[in-house]
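Note sheet for the following structure.
What follows is chain A.
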Amino acid sequence: MMAVPLDHYVALAAVMFFIGVIGVIVRRNPLVMLMSIELMFNAANLLFIAFARAWVQNSGQIFAFLVITVAAAEAAIGLAIIVTTFRPQKYVDVDDVRTLHG
Partner candidate 1 sequence: MTHHLLGVGGTYPLLLALWLLPLAGAVVCWAFGPQLGRLAGWLVAGLVAASFVLAALSWGAATQNAAGMLGANQRLVAWMPGFDFGLLLDPLSLIWTFIITGVGFLIVFYSLGYMEGDGAFARFFAYMSFFVFAMLTLVLSDNFVGLLVGWGLVGLASYFLIGFWFERPSAVAAARKAFVINVVGDAGMMFAIFLIFAKVHSIGFGDAFAAAGTFAPALLFGVCATLTIGAAAKSAQVPLHTWLPDAMEGPTPVSALIHAATMVTAGVYLVARCAPLWNHSPQAQLLVGAVGGVTALIGAVLGTAQWDIKRILAYSTMSQIGYMIMAVGVGAYEGGISLFFTHAFFKAQLFLGAGLVIHALNNEQDVRRMGGLWKRMPFAFWVMLTAVLAITGVPPFSGFFSKDEVIYGDLQFGHPALFAISALTAGITSYYMFRLLFLAFLGEYRGEVEHGHAPGWTMNVPVAILVAPSVAIGGALMSGGESAPWARFFAPQFGAEMAAVAHRPPAISEGMTSVIVFALVIIGFIIAWWRYATTEAKRDAVPRLAGETAHMPVVLTNLFYVDAAIDLVFVRSAQFLGNFFGRMLDPHVLDGAVRDVAFWARWLGAVVRSFQTGLVRAYALILVFGATSFIVYYTFATYGMRH
Partner candidate 2 sequence: MLLVLLIVVAPIAAGALIFALPRNDRTISRGAGTAVAIATFAMLIAARDAQWSVRWLSRPFEAAFHFGTTPVSFWIALLLALCTACAVATTRVARTRDFVALMLMLEGTMLGLFLARDLLVFALFWDLMLVPVFFGLVGWGEHPATAWRYFIYNFAGGLTLLLATAAFGVIYGSTDVIGRADAHLVGAWAPWIYAGFAFAFLVKAPIWPLHTWMPPTYGGLPSPMVSVVSAVQSKAGLYGFIAIGLALLPDYVREYADPLMVLGAISLIYGAVVALVQNDAKRVVAYSSLSHLGLIIIAVASGNRIALAGAVVYIVAHGLFSAALFMVLGYLEEREGTRSLLRLGGLGWKNPRLAGALCIAALAALGLPGLAGFVGELIILVGVYQAGYVWPVIVALVGIVIASAYMIRLYQDLMNGPEVADVPVRGDLTWLEGLAVAPLLAALVIVGIYPVPLLRL
């Protein structure tokens, strides 16, 4: 039985996800963008675990661990990129990093 109804988890996850989305679109600081992405990951994690518990299936929890590892890897690569772009100008704005335009 669940103390908190499933709907609450879903609502919280949706709110967290949209905060993350808006953060990625609006903010120009890559560190904050990275944090926003983490927020979206965690929204997904929350849903995985909530549904796993609701339907008594462990695969959701396993996926949550996978997502955490991917998030860690992604954060490592993302931070490395940020550091390299930060280094020459002591200042980062993602709108200035557009050398890969078509």
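A few comments on the model shown:
What we mean here is this: a contact is a pair of C-beta atoms (placed from the backbone, for glycine too) under 8 Å apart; a residue touches a chain by one contact, two chains touch by 3 or more; residues count from 1.
Picked so that all candidates are chains of the complex that A comes from, given by their letters.
Being a predicted model, the structure only gives us computed values, none of them experimental.
Within this complex, chain A is touched by candidate 1 out of 1 or 2.
Only residues 21, 24-26, 28, 33, 94-95, 97-102 of chain A touch candidate 1 when the two sit together in their complex.
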